[in-house]
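Below is one structure, written out as structure tokens; comments come after it.
The complex appears here minus one protein chain, its other protein chains still in place.
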Amino acid sequence: MVGGGSGAFIGEIHRLAARLDGQIDLVCGAFSRDPDNCRKTGQELGLDPARCYNSYADMMDAEAGLPAETRMNFVVIVTPNHVHFPVAKAALEAGFHVLSDKPATLNLQEARELADIVLKSGRAYGLTHTYLGYPLVTVAREIIANGGIGKVRKVFAEYIQGWLAGEVDNKQADWRTDPARSGASGCMGDIGTHAHNLVEYVTDRKMTHVAADLTVFVEGRRLDDDGSTLFRMEDGIKGTLSASQVCVGRENSLSIRVYGETGGLEWHQEEPNTLIRTYADRPAEIIRAGQGYLSEPAKSQFRTPPGHPEGYIEAFANIYLEFADALRTEGGVKAGMNAALRGMAFVEALVESSENNSVWTEIRI
Amino acid sequence: MVGGGSGAFIGEIHRLAARLDGQIDLVCGAFSRDPDNCRKTGQELGLDPARCYNSYADMMDAEAGLPAETRMNFVVIVTPNHVHFPVAKAALEAGFHVLSDKPATLNLQEARELADIVLKSGRAYGLTHTYLGYPLVTVAREIIANGGIGKVRKVFAEYIQGWLAGEVDNKQADWRTDPARSGASGCMGDIGTHAHNLVEYVTDRKMTHVAADLTVFVEGRRLDDDGSTLFRMEDGIKGTLSASQVCVGRENSLSIRVYGETGGLEWHQEEPNTLIRTYADRPAEIIRAGQGYLSEPAKSQFRTPPGHPEGYIEAFANIYLEFADALRTEGGVKAGMNAALRGMAFVEALVESSENNSVWTEIRI
Amino acid sequence: MVGGGSGAFIGEIHRLAARLDGQIDLVCGAFSRDPDNCRKTGQELGLDPARCYNSYADMMDAEAGLPAETRMNFVVIVTPNHVHFPVAKAALEAGFHVLSDKPATLNLQEARELADIVLKSGRAYGLTHTYLGYPLVTVAREIIANGGIGKVRKVFAEYIQGWLAGEVDNKQADWRTDPARSGASGCMGDIGTHAHNLVEYVTDRKMTHVAADLTVFVEGRRLDDDGSTLFRMEDGIKGTLSASQVCVGRENSLSIRVYGETGGLEWHQEEPNTLIRTYADRPAEIIRAGQGYLSEPAKSQFRTPPGHPEGYIEAFANIYLEFADALRTEGGVKAGMNAALRGMAFVEALVESSENNSVWTEIRI
Partner (left out) sequence: MVGGGSGAFIGEIHRLAARLDGQIDLVCGAFSRDPDNCRKTGQELGLDPARCYNSYADMMDAEAGLPAETRMNFVVIVTPNHVHFPVAKAALEAGFHVLSDKPATLNLQEARELADIVLKSGRAYGLTHTYLGYPLVTVAREIIANGGIGKVRKVFAEYIQGWLAGEVDNKQADWRTDPARSGASGCMGDIGTHAHNLVEYVTDRKMTHVAADLTVFVEGRRLDDDGSTLFRMEDGIKGTLSASQVCVGRENSLSIRVYGETGGLEWHQEEPNTLIRTYADRPAEIIRAGQGYLSEPAKSQFRTPPGHPEGYIEAFANIYLEFADALRTEGGVKAGMNAALRGMAFVEALVESSENNSVWTEIRI
């Protein structure tokens, strides 16, 4: 693991998720550029001190030199955004698979370079689009793929939070609002990309154009803390996507609604075990995670009987399981390099559109 | 009443709403251009056959000739859109107050003419933006006016239905999808205007610009059945507004969410007796219609104790009560001529923007 | 109308409900024992002063003497409970149909007498069990009657409010907590009977035994303000029923859930336009009022398109429509004399059980 020292947020979540199903062991880390923090974190985690490295470069070198049965199998990247690319590059070039937090890189150019590196390396590259790990997201995709709502017409996607509605003075807020560490967009890069990814995953169609309006509401902030975009997708699908971190009182409200010619689907991350399916001429249905009437893949993502709520950590663990499975079977990963490229291209198109008076802008990877 | 003969929808709703509180009597009507339908409707309503007129022109003439204590007091217009303006004109010029279904006219130019006519007539002009009649809409406006959520930043408004997702062959669908009778926009003119009106009413700020994307999803339809727009308002407020009649399985889902610097509000028409208020640092509140902790104006709009749900007809009746009150007191009406102008200008700006590749377009009345 | 003068609550609700559909005219009243209040109420309602009577006895006499086409058609009783019986008796004996607030009488003995009087009179007797007027209550009964959830096993019924959690000093609270005017039970008589009635109506089965525990929580109060009972019904159905007026913060929360061998139904009065139907092996359904997939009787009880919420007043108006229809067609009424008897018998059994250490007690009419 690179990143995730004391004071970080997402590193600990990764560890919970990786640990849950007992298939993945954390064996080494470069948790912080601060050697004390790094050592202390490793100690708390019960790691061999010799495998708590002071830099990711050290880690790649040292681990690559260990016997195959001992050395780490893949690298997890949980640093601020600007470090994602160099670590991924180093890991891949040292022969390790990579599972990276999103966004994959700081910008689209880096993402293209990374794609080349991945290709050359022959290693697996996964991106933790956590929300794809919810079982009912799988179900939504299946229903649409099976024609369950007919040809898709309209999509509403939204990811709104309130925690940056005022000035926030902590480590999390700090790097997220710094262009050098976060990239060209704040809110849209951080959470809007999750909504974009969810839209493309559930519909299995590509978003092609955006007409965006990004905003900085909190004075002095250097990156957008709110934004909305109209979008167009393949096959004539249209929609809107909003992301905001200034919606006071909202926690982590990611949702998607998709309407096709004969039906609709609605899913909300904060109540992830319910999927509403609407019809033209009969009652809407409340589809529930874990139920026997779901497909085998969807059921296999749920660990408990229906009515025993599973949440964010379990969804995250599903991403880990899928990645581990991909490593074993040479299969693909839901959100790998392609998602990485598409996410960066989405952000660049949004920023370009917003800077050009919301003109329709193509998403080009 | 002009319009509302057998087979019409909204006329009967008007009658229910007007009747509810026992302050308004229907005394005459030109319910249909079909004399049989007109006579039959009057008969069913127990009207004097002599006051069931074959045309609105006849009605204005005849009623104006009656003694003051007998003749109708105001005219209600419940026809398809294209007839709103000529009837209103005739009524105002004959000296009658007017309460019209929205949109006030077929286009902005007519609305401007109508404004002149209203001004000259000295009569009251009301527009039935029904949804403003819900008590918790009043509460939302009050909270914002009192600074309860701080300076407003972001608004999400939405009005989605599913009943036009396929080809629909009935009287309602028929005129709504005909430009000659409905105006330049279908879905946005019919229901998007309600969302626009609600946004301006609740925030007490004007929408100034739109960047819109209107769509015809059902092949062969001549007017938009779906649309979304980015918008900008006075004081730096931004937002999105979507309206659709092709969201399969959605009934009449009008909602508004407003986020300010210190709080937020969420209201859904389909659960109209609940208003969610969010805060930055304490639990969200579930504000309920009819409760003792509400303001006097808000309480006065609710007829029963809390927990006895009041709905659409009661909201509509509140619009009638307010109009009746305005006639008695020379007071204004929530949605009168100004709302009429603003609604038409909103629709024209949307259509213009959509036809110009979603370019930001000013709303000019 | 007898009762419903200024300061009363339910009389005005009756008038709203009766007026809504334009089929019923209020023509006379004995609104209060206070002549001034009576006259003033009549004046506000635009009644002929000559038909505002100082007592219900005067009203029966005077109206009976009017020509058939002028005199009132039926009497509505909206007084405190203890006056229901004498007014009903007087009206029926004077040849008028009766629509009475519930409970029909002060005790079961009176109810039996009333049943005889109704029988002899040949007049119609209706009881305003308002909640049966909701369209989805009709739907729930239909589904069960059609075997939609299989043989019924278990029922949960509940009616909880919070308005009497403390000492309340108003006219409404006053008579409701006075045994002489309210009857042998407070909370259970006032609202528990609605839940009982709903259970028997929806399942079309009789409740046969109760094991009850009634409580006075507010010191000094003379009648129960809370109670729960286990119950047994015909055909082996079991259940629980709770009613309370001390559940702080709850408004008017009447609900019923019924589970049979193959499915279940859940309905809540505060969200009356939604009925949840559960299945063993497929997703639960959200059945919605007004939808095209409902039966004709259920659709006919809804005045607006789906998604335009109808509430308590509309439900109440449906009771009026049904009563008016019964008068015209000699048909029965949902909640007439039989419901009156069963309601009183339910209350007496509850009180007897509660006084005897919750022993199982038969409900005998």
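Note that the chains take the letters A, B and C in the order they are written out, and that residue 1 is the start of every chain.
In this section, contacts are C-beta pairs under 8 Å (C-beta built on N, C-alpha and C of every residue); 3 or more make two chains touch, one makes a residue touch a chain.
No experiment lies behind these values; they were computed from the predicted model shown.
Participant: Just name the one of C:Asp25, C:Glu44, C:Glu261 or C:Glu362 that touches the chain not displayed here.
Facilitator: Missing-chain contact among the listed residues: C:Glu261.
Participant: From the list B:Lys102, B:Arg141 or B:Arg288, pick the residue that touches the absent chain.
Facilitator: The missing chain is touched by B:Arg288.
Participant: Can you tell me which of C:Thr79, C:Asn107, C:Ser228 or C:Asn318 touches the chain that was removed from the display?
Facilitator: Among C:Thr79, C:Asn107, C:Ser228 or C:Asn318, only C:Ser228 touches the chain that is not shown.
Participant: When the complex is taken as a whole, what residues of subunit B touch the one chain not shown?
Facilitator: These residues touch the chain not displayed: 276-277, 281-288, 291-293.
Participant: State which residues belonging to subunit A touch the missing partner chain.
Facilitator: That gives, for subunit A, the contact residues 9, 12-13, 15-16, 19-22, 45-46, 161, 163, 250-253, 269-273, 288, 303-314.
Participant: For review purposes, identify every residue of subunit C that touches the missing chain, sorted by number.
Facilitator: Residues 149-150, 153-154, 156, 158, 162, 165-166, 211, 213, 215, 217, 226, 228-230, 232, 238-240, 242, 244, 246-250, 257, 259-264, 278-280, 284, 357-360 of subunit C touch the chain absent from view.
In the analysis below, only the chains that are shown with their structure count from here on.
Participant: Taking the mean of the CA coordinates per chain, how far is subunit A from subunit B in Å?
Facilitator: 42
Participant: Centre to centre, by mean C-alpha position, how many angstrom separate subunit B and subunit C?
Facilitator: Whole-Å distance between the two chain centres: 35.
Participant: Rounded to a whole Å, what is the gap between the Cα centroids of subunit A and subunit C?
Facilitator: Chain centres of subunit A and subunit C, defined by C-alpha means, are spaced 55 Å apart.
Participant: If you look at subunit B, which of its residues touch at least two other chains?
Facilitator: Residues 250.
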